[in-house]
Every structure is written in C-alpha cells, then in structure tokens.
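Below is the structure I would like to discuss, written out as structure tokens.
Removed: one protein chain of the complex. Kept in place: all other protein chains.
Up next is chain A:
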Amino acid sequence: MMTKAEVIAILSAQSGVPAASMTAETLISDLGLDSLGLVETIFALEERFGVTIPFNANTPQDDSAFDLSTVAGIVSGIETLIARPAAA
C-alpha cells in the first residue's frame, strides 16, 4: 500500500538503511536513528501526509502517544490521523 511504501522511503532517507530491507515488522530502534534523526523523521512524515504526529521527546514511551516502534505502527498511526477530522 502507498502509505507503507512512502513511510519506508522516508525512514530510509533519514537512516540510510535500504528501503528494500524494511518490512512492516522492522523495528524503528534497529534503524540507528539518533534523537535528532527521529525528530527529523517525524517532521518529514508530518509534511508528507499533512498530519500532526503527537510526540514529545521527553516522554517517548508515553502509552497514549503515536506508535513509533515499528513500520506497521507508524503506517497505522498515520492512516488513523488521515481519517480523523482535521480539527483535532
């Protein structure tokens, strides 16, 4: 699906990990992104999909926050945000 391919492309551009080696199950923690790289990745995702991803660098483990642990988590989070009315 398009969203997944585009998420992987952004993750690949930010991390240098080849897109072909990533799957839905790929752990974001395995991509070698540092804290700045993660923040830049979130910005790129927001710009691409026109969404605002809830993320606070001080509370990255916050349960209610966006699931940034895997490719599938990001894809599903973005699809939820896209489906939601923009006023949120």
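The rule we apply is simple: a contact is a pair of C-beta atoms (placed from the backbone, for glycine too) under 8 Å apart; a residue touches a chain by one contact, two chains touch by 3 or more; residues count from 1.
In the analysis below, contacts and distances are computed from a predicted model.
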item	value
Protein name as given in UniProt for the chain not displayed, "Glutamyl-tRNA(Gln) amidotransferase subunit A", "Nodulation protein E", "ABC transporter ATP-binding protein" or "Tol-Pal system protein TolB"	"Nodulation protein E"
Residue touching the undisplayed chain, where the options are A:5, A:36 or A:82	A:36
Omitted-chain contact residue, chosen from A:6, A:46 or A:79	A:46
Sites on chain A contacted by the missing partner chain, in the whole complex	36, 39-40, 42-43, 46-47, 52
